[in-house]
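I'd like to ask some things about the structure below.
Shown here: the complex without one of its protein chains, the others still in place.
Order of writing sets the labels: A and B. Residues in every chain begin at 1.
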Amino acid sequence: MAKRVGIEVSLAISEAVKLAKVDAVAAYPITPQTHIVEHLSELVAEGELDAAFIPVESEHSAMSVCAGTSAAGARTYTATSSQGLALMNEILFIIPALRLPIVMTIANRALSGPISIWNDHSDIMSVRDTGWIAMFAENGQEAFDLTLQSFKIAEDHRVLLPISVNIDGFTLSHVIEPHEFLDQDEVDKFLPEYKPAVQLNPDDPVSMGTVGVPEIYAEAKKCQDEVLKGSITVIKEVFAEFAEMFGREYKVVETYRSEGAETLLMTMGSVSETAMEAIDKLQEGGRKVGLIRLRLWRPFPADELRAEMAGVKTLAVLDRAVSFGGAGGPVAGEVRSALYSIKDAPYVASFIAGLGGRDITVDDFVMMVDQAEAMAEANEIHEYKMIGVRE
Amino acid sequence: MTKKFNEKAWHEYDLGFMVSKPGCSAEYRTGDWRSQQPQTNKDKCIKCGVCYLVCPEGAIQLAADGTYDFDLEHCKGCGICATECWTGCISMVEEGE
Partner (left out) sequence: MIEVRVHGRGGQGGVTSAEMLAIAAINEGKFAQAFPSFGPERRGAPVVAFARVSDKKIRNRTKVYTPDVVMVLDPSVLSIVDVTEGLKSDGMLVINSAKSIAELRTEFGFKTSLARVDATHIALEELGLPITNTTMLGAAVKAATLVPVEALVGPLEARFGRIAAKNIRALRRAFAETEIEMV
């Protein structure tokens, strides 16, 4: 039976990776991801996890090794943060192109400079267009569950794409909280052994990573995008199967008390739970305000988002990264694009807050909602507003 | 008839655009690329094998008498063998028309 455990979220993720019976882990430690891979190396050293733990000299090497182990047919896991993800960048593009179902935890952290080890979403936003499936966990339980589900989604032969499970650095990775762990036999029933569609095998050789001449490159990119967009069907199937087996439901777009709301606050990641407190407070005051959260960032769930917009007049989108010189925060920009062509599209206010570890409090969320409604009323033209910055 | 590689639709390629039937350079007649071809004066050959070692295409083979023959199906005519031959027994001559 499932057991309830008080444990650090990082360690809970390592336990999920162990339960997934990964074959290979190649990783380089970086704050705040360190505890995850440190614990995995312990599990391997103590014989509790029968996997190859491959220490490497950089994140570029880590992802390169992961490409190799995954191509050889091994269930492969890694984790990183911030500058580490940036250093992987070159290889990140190659993984989905080769259709390698690697699962990676990103303990989200700001990018330098100035040097910051603290949480925001600038790292994941900087790799938005690498072709990975990207999802966000809001608490430790979700981080545990999504890690297990990610292997099943990634390895589905209709998908065969890598997945990043994003957890907020420190605010999730370093928090001890309750988790419902699953037993090995339950996980085994949910997640069967990985069966590669093709693998590197000297007895049946293939060439991976060949040249794409102008006559085929566009077809390769079209194929990659279609498969990524199509993965949403498999993601929903796996979420449904998980809910049926273990009773915890996940959706690609999540809502909280959004029925009848005229204003929606939109968040991603662990601040969503703090935002729920703000919604409760606002609704107590009679305000028609709800919360909408993106679980899935790539593929972008545009249809599912549009389906939640009936009756919504104002949408206050929180971004935790800056798209320098851009037209709004990275999430708000996508949201505006997705909603532009629908009838009676809501006014989209773009807020940037919580950069480099700055807390976003319940009062901050209340203020964003107030401000968004005033901006909508005045139909204020703006790219984005930064919250809490000293002027 | 199977489509050529540049005729397929985006969904008709192998997974990850990998090459599942590996080709082999032995199947390509690179001898056609040549503008000059090596010729050996076997009287001067000392059977040292330097030409065999330096040929970038592996187009030089050991003959029964210990000298070396050229595989003109694959020799691209680069001339490295002629430059490196100690005795100067290899010379490059025009392919002609």
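General remarks:
In the analysis below, contacts are C-beta pairs under 8 Å (C-beta built on N, C-alpha and C of every residue); 3 or more make two chains touch, one makes a residue touch a chain.
What you see is a predicted model, and the numbers here were worked out from it, not measured in a lab.
Taking the full assembly into account, the omitted chain touches A.
Of the candidate positions A:H174, A:R257 or A:R287, contact with the hidden chain is made by A:H174. Residue-wise, the contact with the chain that is not shown comes from A:I117, picked out of A:I117, A:L200 or A:M367. Residue positions on subunit A in contact with the hidden chain: 4-8, 32, 117-119, 170-172, 174-178, 270-271, 273-274, 276-277, 357, 359-362, in rising order.
Everything that follows uses one rule, which is that only the chains that are shown with their structure count from here on.
Taking the mean of the C-alpha atoms as each chain's centre, subunit A and subunit B sit 51 Å apart. Subunit B meets subunit A in the complex at residues 5-6, 8-11, 13-20, 22.
Listed in rising order, the residues of subunit A touching subunit B in the complex are 97-100, 160, 197-198, 205-210, 212-213, 215-216, 218-220, 222-223, 226.
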